[in-house]
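What follows is chain A.
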Amino acid sequence: MEQLLLLLIFLPLLGALVTALSGNAAKHVALVSAIVSLGFALAMVCNFTPDASTQFVVNYSWIHDLGINFHAGVDGISMITILLTNVLIPLIILASYQHSYKSSNAFFALILFMQSGLLIVFTALDAFLFYIGWEAALIPIYFICAVWGGKDRIKVNMKFFVYTIAGSLFMLLGLIYLYLQNPAHNFDIQAFYNLNLDATQQGWIFWAFFIAFAIKMPVFPFHTWQPNTYTEAPAAGTMLLAGIMLKMGIYGVIRWLLPIVPSGVQDWGHVAIILSVIGIVYASIIAFTQKDAKRLVAYSSIAHVGLISAGIFALNTQGMQGAMIQMLSHGINVVGLFFVLDIVSSRLKTNRISELGGIAKQAPVLAITALIIVLGTVALPGTNGFIGEFLLLIGVYQYNIWLAVFAGLTIIFGAVYMFRMYQNIMLGKTNDLTITFTDVKGSERIVLYIICALIIVLGVYPKPILQLSEASVQHLIEQVTQKLTSVN
Partner candidate 1 sequence: MTQQLQGVPLNHYIWLSAIIFTIGVIGVLTRRNAIVIFMSVELMLNAVNLLLTAFSVHNNDPSGQVFVFFIMALAAAEVAVGLSIIVMVYRNTQSVDINVLNRLKW
Partner candidate 2 sequence: MGTSVFYFVATLSVIFSLMVIFSKNPVHSVLYLIVTFFTFTVHYILLNAQFLAVVNFIVYMGAIMVLFLFVLMLLNLNKDNEPLKSGAVKVVGVIAGCCLVVTLVGSLKATAVSDPVILRNPNLGLLKNLGKELFGPFMLPFELSSILLLSAMVGAVLLTKKEKV
Partner candidate 3 sequence: MIIDLVWLVPLIPLIGFIINGLGRNTLSKSLIGFIGSSVIFVSFAISVGIFLALGADANKSHEIFLFDWINAGALHIPVSFLVDPLSAIMLLIVTGVGFLIHIYSIGYMHSDEGFGKFFSYLNLFIFFMLLLVLGSNYIVMFIGWEGVGLCSYLLIGFWYTNSSYASAAKKAFVMNRIGDLGFLLGVFFIFTTFGSVEFSKIFPQAANMLPGNTTIALIALLLFIGACGKSAQLPLFTWLPDAMAGPTPVSALIHAATMVTAGIYMIARSNLIFDLAPLIQHVIAIVGLATAIVAAIIALTQTDIKKVLAYSTVSQLGYMFLGLGVGAYNGAFFHVITHAFFKALLFLCAGSVIHALHHEQDMRHMGGLRKKLPVTFITMLIGTIAIAGLPPFSGFFSKDEILAHVYLHDKVMWGIAVFGAFLTAFYMFRMLFLTFYGKYRGTHHAEEKIHESPKSMTIPLIVLAVLSAVGGIIGVPEALGGNHWLSHWLSPVIKHTGESPDHATEYILMAVSVVGVLISIAIAYGKYIKQNHIPASDEAKRSVLANLSYHKFYVDEIYDALIRKPLDAISVFFYKIVDNKIVDGIVNSLGWGTTEASKGLRLIQSGNVGFYIFMMVVGIISLLLYTYLSL
């Protein structure tokens, strides 16, 4: 069974190599590779026992002298993120079919390379391995965004890159500190969990980690790289960033922050949660008046991620489970949104809301699927977004009522800006520009249908997903609370 995990991690790498060498057929090769990966991921889900244990564990000595092992495994929490990655990557590749990128082999190879990095992040049980994956996922996306991006891409991406890496370097600092504290001198996650750090140490570690994760997610006020980067990146890059990459930050908090420094979370978690909630309201309000649809969605993503982050720091089952399912849902929804915007902009060469309108008349299929995606995003019950937001809000609510009230504003504000955007793009009269719009077909249609199907299926029957992570989440929370009570 453990070979399955190795296959899962390294198959994309192989795929990337083959893709890079396959010239014009690159996209097909990449798609095949991604689908096979998805197959493996599904096989893994089938073989996964939904309890709190870590399964499919591989543990090889890697750099023995530094206590670094290739130690990876999967529990319910990882399973969700693996699923997310492997479901979205084929969609993103398929979504890129409509473009003819220059040197597309490099483009698709980078996507697959990034997939490997992401999977390492999501399965690593060794902090060093985690860090390697963390950075390995960053380089490809930097190149994807900076080579194939918009006209302001160089400056914007440099900022994105340096900003992110600033965070991760501080995380590295924290990791080294933990390593030195660890009497066994290794990076094993379990050893980190077992450390007994005092509150001050935990506070410092908390911030070193939190800033790294907060930048990645991003949480207010570390978010300013994000709207520009999303706007300038090519569609696939935006989807990767928003759909999967920011989950690295969330996953990091769950896996590497909460259980390692519970006292730090106890002391500083409220700051994190308040920042998250500020981010929700702040980003939502900013989204109201955005003129560029991509930027609007970017800000909406900050709001949504703020809620996820707040739910995690609430430290209860509901919030955590909400975060789990919302990671998946947000990934699907935001990929959907960006894909719709990409379809629009690749046809009309603009994403300015004021220039659009009346597309629904020209492209009913696009309009309906876009509506479903928007509904998922605004968390209409019956769509995937609701499950997540409901659980998150109830989680935050149990932490603090007023925070929940402010966080809850997202369901109002989300409706305001999302429907405003939808209305101005899709509804109303067609104008000279949009009259030329043709409805989606082929690969576009497949992607949209899959996304809509996922939105509804997850919304109506989320139980399998929730079950997948429930035991692990419970275990995690027990672990944290136990550690806290044993300290106090």
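How these were chosen: all candidates are chains of the complex that A comes from, given by their letters.
Here, contacts are C-beta pairs under 8 Å (C-beta built on N, C-alpha and C of every residue); 3 or more make two chains touch, one makes a residue touch a chain; residues count from 1.
Everything quoted here is computed from the prediction, not taken from an experiment.
**Student:** In the complex, chain A is touched by which of the candidates 1, 2 or 3?
**Tutor:** The answer is candidate 3.
**Student:** For the complex, which residues does chain A have touching candidate 3?
**Tutor:** My answer: residues 159, 162-163, 220-221, 223-225, 282, 285-290, 316-318, 321-322, 357-358, 360-361, 375, 380-382, 386-387, 390-391, 393-394, 397-398, 404-405, 408-409, 411-412, 415-416, 419-420, 423, 426-430, 461-463, 466-467, 470, 474.
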